[in-house]
Every structure is written in structure tokens, then in C-alpha cells.
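Some chains have been omitted; the remaining ones sit where they do in the full complex.
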Amino acid sequence: MSATVGVAVFPGTNCELDSIHAVESLGGNGKILWHSSKNLAEVDAVIIPGGFAHGDYLRPGAIARFSPLMSAISDFANNGGPVLGICNGFQVLTESGLLPGALQKNKGLKFLCKTVEVCVVTENSTLTRNAVKGAKLSLPINHFEGNFTCSNETLDTLLEQDRVVLRYCDNPNGSMNDIAGICNETRNVVGIMPHPERACDSLLGSEDGKILFDSLLGSN
Amino acid sequence: MRRFQESLLGTGLALGVSLLFSVFVDVSLRKGIADPAGSTIERSLPTLGFSNVRDVSVGKTIRFVIEAENEKEAHEKVETICSTFLTNPVIEEAGITIENLEQAEGN
Amino acid sequence: MDDSLHRALGLTDEEAKKIGDILGRKPNPLELAMYSVMWSEHCSYKSSRLHLSRLPTSAPWVLVGPGENAGVIDVGDGIAVAIRIESHNHPSAIEPYQGAATGVGGILRDIFTMGARPIALMDSLRFGSLTDARSCWIAEGVVSGISGYGNAVGVPTVGGEIDFDPTFQGNPLVNVLCLGTLPRDRLVLGQASGIGNLAVLLGAATGRDGIGGVSVLASAGFSDQGDIEKRPSVQVGDPFEEKRLIEACLEIFDSNLVVGIQDLGGAGLTCATSETASRGGVGMDVDLSAVPQRELGMEAHEIMISESQERMLAIIEPSNLERLFEICNKWEVNANVIGRVTKGNKLRILDHFEGNVLAEIPASSLHDDAPIYDRPKKKPESKKSVLNENIKVSDDPTSDLLSLLSDPSWVYNQYDHQLFLNTVVGPGCEASVLKLRDPVNGFETNNGLAISTDGNHRWCAVDPRVGTKLVVAEGLMNLACVGAYPLALVNCLNFGNPENPEVMWQLSESIDGMAEACEAFGIPVVGGNVSLYNESSGVNISPTPVIGMVGKIDGLYRRPPGFELSEGNRLVLLGPNDVGLGGSLLSALHGFETEELIDVNFQTHQDLADLVRSLVSDGTIDGIHDLSAGGLGVALAEMVAKSKCGVSVARIPDVLTFFGEGPSRVLVSVHPESVNDLLSRAEGANIPTTRLGLVGGDRFTVKGLIDVPKETVDSAFVTHLPNALGAGTVSS
């Protein structure tokens, strides 16, 4: 039976169809979750995709986190449901407290859209269970605020608990500890800055994102 | 805007006259948090011919007008808005300045 | 009324008289203001219209030609493509970030007005020299503005151009192209019809944006100059509002709710209401009190002329109003009924429906009766050629080459170029290639679209007619290099002051050159934009027609070859060896003024394009680059900089051959086993070939001219822009 993945849409979100496309190309079903809805219906996993929820005004994710949908996603996550935040989705997850830290403006103060190499740091997360620790993946990034920042104590905790999921091979944005993605303590909520949905088609240049979606689809 | 004025009117009639406060929120990065915007400006200034500038930091401001029964209530409201919404406490802190608008106009 | 008011509004005495004749009375100030904006150069094309009519515009696949908000062509599979290019040069010169951002916003609205979903943007940029601080500030701001708006609105910027030249100092060029797809049978046109139908204003509230010259009408009068100066002439874009507007409009189209729709651009409500009414042959009543206003106390002329961004005017039947409100509500888009379609042909501006009439004008007179000028033209005196055979072209080809290299990735890495998972070839190659998908369900057709923007002010300064032909030819060859054949062309004509007869001559020559090339290649012109008065401190820019060309790839199953070179491959130059220094990058570098510009032979060019297309489609070649600005030298170095190995090249007799520029030349890299196949196919197509050398090693070697480590080339290429522009724009 194929997994149904709910894809959150706030006004300003723009990667929802791309995420659904990637999920469906790997045999899953994608389903739009509108920001004002109060429940998730029957989904096996949730993706909060990239884009500019509420225009990224004030701070990326600052307004989106108050939506009824985010309460429902919080409940889902707290019950162990797999949740993946990609780019703007990662920002929403940190703003809503489901993941620690914050994503600041890139060190170079420029928006960055390019393909980077990241390294799989742990296999122990809903997103990387099918991947191999140490593997290098070519994934596109596309953000202005991707510079992961947290207190030193938080960083220590993340490292101690093996919660860094992906790390940049060549840090493009100034992220602490080269962090490209992290997970929560129960490892079912993952936030990453790179866009794996943009790397699922050889005609577009890379298929390295497939392994991540495979993990997510098989994680329930 | 029209909607607000109506709601204001409604409140005034029902609950006694409430006051308007002008609010200035000055959001800055917490000490110790890297400030990419500040360092970029600091780096650029010498090449533009401005030397002898240092410790540049960049923040943002949010100004608005709020309605409340009295200054204390206004302060409480603004503080909640700041800590839950206008700032991200992981990296930011806020200074709040509140002024009673009617008083201000009286000057 | 002050008799000189029309002059303060920029209307000539004759134009004012004509308005009086149309109305049969003296216009009031509001009416005069409406005519003044609609009859401006920007809205009426009064200096260029006469000449534009010489461009070929039809082909069996053209669904909508010039004149509507965008051109539309049929690309098969039940899909149509809408395309348009527009300039935002002047706003970008004052506020680079917002000027460029609102340029993006404006071109997007032209596309979704047609019922199409915008799927790609391209930007063609020109700035003053990189050694000029203000030009750098403008360049950085413009790129950030395109990035800030385009990325947030959620439309990828898949390619473009950037160039620097002192001619653009003080007057940058910011041209933005947008392409959208729609189901063929869902074209929406910008017209009103059906007496009693409603005009609904969608989107942002109206502020005193872009009131510009019309602010002389402010009731404060001329006495309060300070206040007038404070009126914002710059508009601020809101990509979030536009994103919601796009989604709401597309859902409204899907639900079949509109009779017509029109975006609000130049001349705001005046243009949108009069244009929809006159296209539909009806009249319209507009209730100003129903227009949501951002500021208190706006006057009638301010509301009618405001260029506030992110607004659309939809014409709908009253029975569809509820449904439209529901959709707008869902997307948090404001919607207000501000007008009614009426019998007759009058556009009436009212302070309230059933209230006072503030203006009453025959709607079509704002467009159809706009003046058309046949301005005087004069060919400039020939410049003496300072270059003859005795002058040494270059002492140091290595340093010349290195200073001509510039990697635009500093620009396009700031643009989301991958959204929608269509981008097979993004920025950084000859042309961008997109998957062609069904716009309704996203299904792949296995065909592709290719787009390219091209312009070369150096060629056009030498000879605007031949230069423009060369630019069109380059667009065609760029498409061929990714395996595409051309379907349509849009253009943006960036010229100086048309009241200068030499500028008028340039414009006319350029249009003739474009017409000639388009006829020869069978490419219809489906839209364009004319930007005049590009001058600063009285100096006109070099003529800069920019063309955007869209083409199709039948059967897109493999990635087209890029610039990348593979070790062991052979380098072959396809095409004639006729080159010169006229309008070349090398001449610009050394300040040579030359008259010679090598004309394009349409037949040779077409034959080469056909050959290239077939070599690309069947995978015969691994790497390709057409020769353009900078000639063979720059093309070769760019390929090396994008590869992991160097080259070793011979058979380049001199510097002229290395840097000279001429049409119909393409450099390819082929596997040794395919060389014979390549050569014999070229011979069959009557295309000359030159075997240049091989790919490999870690040096860039051109026998007798240059021998440097590959890293020297790489680093000149990648550091050029970041070094010059690294200071960082602060405002965002």
C-alpha cells in the first residue's frame, strides 16, 4: 500500500506541486493540506515544502506557525508522525519550536540557488533511514535565510544526540557546524535546507534526492 | 482601516473610552549571535571610503498603534505580541517604547 | 483653468487642441491628466508605432500577435505559450531594487492576464562600467530586486544576460521577459463586453504611487513645491500580494468566471478601464469611492493615474460575483466592484455610482486617437575608422583574454531557476531549456521549450540594421545549440531620445534589420516594448534592441550538450572564418572605432543552425558554444572554465582571428570517433569546418598566442564579477 503524504500549503508557499511530483514519482500519493484546515485527515507523513509562506515578512515562518494547520501538524509530530520541513518548511519548524535553533540570513547576504554537496551524517532519522552514513548527495539549495544558528548548549545537545542529519561539504551560507539539516529528539521531525524534490530526475541533473523521499515514504 | 475604526467605535460605546498608544519596537540580535548583515556593512564601508566605523549591527523596527484601557494594559499586550510573534527569542530581543497618543497630541 | 496646464502635464499645444476637438469642449483637469498619461510616449508609442508596423507578425501557430498584453503561440499538445518582454530602465536608475522588482511584477501580470501560468522569467541587464561605484550600486540593487521579487513570487528566473559598458552609465537597462503556459482553449482577452457587467478591481489598495508629472494637479498647487517633491515617484513591489493574485486569477479563469481581464500597469486605472471598454466596443462607469485607498484624501486624478502595483481589473457577469468573492477570499485578495459596463462608448468617472460625473471621455480616444509621429531621421556622419592593417591589434592576447572573461553565475545564483521542476538547462548556457508540461495537470509532453535573450549594443552602435540582424541570428543559433527550432520572437527596443533625428534613424534601421531577419528565418514577432529617452546628461545610450526568442524541442529525452569539454575530445569550428573587429569586445577594450560589421548570410546561417540542431538532437557532439561577443577566444575560454580539463589549439593565425567577431560560427567538442561523421555532415550542408585541436591537459594553449595554466583562465572567469560587486547591497 502506498503512503499518502500531506503537503502543507500556506499563502506564498511555492514548492507544493514539486514535492507532490517527487512523492508520486516514487509511488506515494501527495495530498494538499490547506493552512486553515484543522486536521490532517488520513496522511502517513507530512511535508512542509519550500516557498515564501506569508511572503516571509517579519521572519520566514513567523506567521505560518500560528496557522490551524500547524497545530494539527504539531499534534501529528508529537504522536510520532513523520514530518519533513524543506527550506521554508525547516524555517517554519524552528519558528514553531518543533525543531531547535533559527535560520538567519546567509553569511554572504545573498540569496543562493545552486547545487551543493551534502553528507549524510546519521542514518537514524525518518529522512535518512535508507541512506548510507557518509554518503555524499548532490542537492540544490535555494534560500536567503539558511544560516543555521543556535546556542552552544543546543549545538552540544544536537551533536551528543546525533541529531545532525545532513552537513554541507563546503558550507555555502555560514551555518553553524556546517549544518544543512537536523531532526528532533524522537527523530521523526526533520528540517533540511536543500531541496531533494529538485533532485529526483536525471533529465534535471541529479537523482540523489530519491533516497531521502524513499526513506520518508517507507517510514511509517 | 475602515474595519478598525468601526471596531474602535464599538468598543468605545460598550466599554468606556479606551486609549490609543503609539508603540515602537526595536528588535536586535542577542549578544553573541552572528550578525551577517552587520558584518557585510562593516566590510563594505572602507571600500566606499568610510573608515573608522566598527561594531556595526543591524536590527529592525516595528511601529504601530494599539488600543488599550490604560498604559499598563498596553504594555502587557505589546510584550505578549513581542515575545510570541515580533521576535524570535532564540536569536532576538526587543526594546519597547510606548507613548500615549492623546497625551502626545496634547503637547 | 490655467492655459498652460496641458504643458505642465507634458502635452503639446497641438495635442491639447486635438483633445478639445475630440470632446467638443475644453477638457477639465482630470480629463487632461488622463489624456496626458495615455498619450505619453510610454503608453501610446507615438514615436515608434509607425515603424513597428513593418515587423512580420503572423504565422500559422500565432494565436495572438502584438497589441494584446502578451503574444500567444500554439506549441502543440493543446498547449499555448504566452510571452512578453518589458523594460523598467528608468525606475531602476533611481531605486534599483524596487525598480527591478516592480519590473518583474509588471511582466508577470502581462502573462497571467492572458490566462497563462507564468513559468519562467529571463532578465537582460546593462549597466555602466564596473569601475563606476554608482553603476555597481545599481547593478547589485537590480539583481537583488529581481531575486527578491522573482523568487518570492514563485516564478523561476531561468536565464538572461548581463553586460557593462560606459554607455549605460546613469541609464541602466533592465529588461525582463516572462513566459507562461495555458490550455490552448482558455485564452483570456483584455476586453469588456455585456452591458451591465461589472468591473472588479482585484489586489492591492491604491496609493499615490507613480503619480509623477501629474502631481502638478495636486490641489496644494504649485506653491507647495516641497510637498510635491515628496510625492513618491518610486513604487514598492509586494511579491506576496502578487503570488496570491496569480493563484486567485488562475482559479477564477479555471472556473470560467471572467468575460475579460486586464492588468493595471502604466497609467493605472485610466488605461485598464479605457482599454477594456474600447477593445470591447462598450462604455464604462467607474465609481471612485469604491476604489480601496491606501492613503487618506486621495484626489480623483491621483486614483485614476496611480501606478500602484499588484492590481487587476476583471470584467464579470453579475451572477458570477459571489463565486469570484469566494475565490478571492480564499487567497486573501481584495475584490471590489468599481465599474459597470455601459452602452455607448463613453468612459465616465464618477465620485459615486449615480453621483457626479468627474470626467466623460470617449474610451477609445485615449488609445486610437493618440498622436502618431513620423519624427525626422538622420543618418549620423560616418566615424573615421581608426583601425587599419598597420595598427597592432593587441600586444598581449593573454591579458586581453583574461580581462574579457566574466562568469554571470554571481548573478544567476541569486535567482531561483529550478522551481516547477522544468529546468533541464538553466542559466549559464546558450539557451535555457524547459520541459513542456500540460499546464492543467502537469503531465509531461516529452517535448521542450527553449528561450534565449540576446542583445549587443556594440554591434548596433556600429550599424543598427546589421547589428540587429546579427542579434536575431544569434538568438536562432542559441536555440539551435540546445536542439530547438524557433517559434516566435519578442523584442525590447532600448533607444535614446527620439526627438534626436540620429536616434530616430537608429530605431528605424534597427526595426528594418529585425524585420529582414525575421522574414528570412520565418520567425514571427509576437510582441515587444519600446523604451525611449534612455539618456543621461544629454548623452543617448548606444542603440540596444534586445530580443527574446522562444523555440521548441520535439522529443526532449536527453540533456543537450553544454559548455563542458571531455578529455580526449576534438575541437572543431563550424562555419566561415570571416571575422572583423567592428563592434567587438576587443575594440571596446582598446577603444578602437571601426566601421566594419560583417553581415549575416541568412542561407548559410540557416544551414548551420539546421546542422547544429541535428548534431545536438542525435547526440553526435558533447560540447557546444556559439561564437558571439569576444569571438573564438572568449568562447573557448568559457568552455575551459566550465570544464575539468584544458585545451591545446592550433590553426589560429593571429589575434584578429582569435578575438574577431562574425556571424554563423559554432565551436563544438566531439569524441574522436565522431569526427569523420561530423565533418562529412558539415560538408553535405555546405558548412566550412576548421579542426582546431584537442581537449585535455591542464593548460590553455593556443599555439603562437597564449599558453597559461587552466587555473588562470578559471580564476579570471569566476572572480571578475564578485570582485567588482562584492561590496553588498544593504537595502533589501
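Read from first to last, the chains carry the letters A, B and C; within each, the first residue is number 1.
Criterion: a contact is a pair of C-beta atoms (placed from the backbone, for glycine too) under 8 Å apart; a residue touches a chain by one contact, two chains touch by 3 or more.
As the structure is a computational prediction, the values presented were derived from the model and not from experiment.
Visitor: Counting the whole structure file, what are the per-label copy numbers?
Guide: Overall, the assembly in this file has the formula A x1, B x2, C x1.
As a working rule, only the chains that are shown with their structure count from here on.
Visitor: Averaged over CA atoms, how far is the centre of chain A from the centre of chain B? Could you give it in whole Å?
Guide: That pair's centroid distance is 31 Å.
Visitor: Could you grab the centroid distance between chain A and chain C? Build each centroid from C-alpha atoms only and quote it in angstrom.
Guide: 35
Visitor: Between chain B and chain C, what's the gap in Å when you average each chain's C-alpha atoms?
Guide: Each chain's C-alpha centroid was found; their separation is 41 Å.
Visitor: Which residues of chain A are in contact with two or more other chains?
Guide: Residues 109 of chain A touch two or more partner chains.
Visitor: Would you please write down the residue numbers of chain B that are in contact with two or more other chains?
Guide: As it turns out, chain B has residues touching two or more other chains at 37, 40.
Visitor: Write out the stretch or stretches of chain C touching chain A in their complex.
Guide: For chain C paired with chain A, touching residues are 144, 147-148, 151-152, 154, 238-241, 243-244, 331-332, 409, 412-421, 423-424, 435, 442, 556-559, 728.
Visitor: For the complex, give me every residue of chain A touching chain C.
Guide: Touch residues, chain A against chain C: 11-12, 14-15, 17-18, 21-22, 51-52, 54-57, 109-114, 140, 142, 144, 195, 197-198, 201, 203-205.
Visitor: Help me check something: in the complex, which residues belonging to chain A touch chain B?
Guide: 58-59, 62, 66, 94-95, 100-102, 104-109, 147, 149-151, 174
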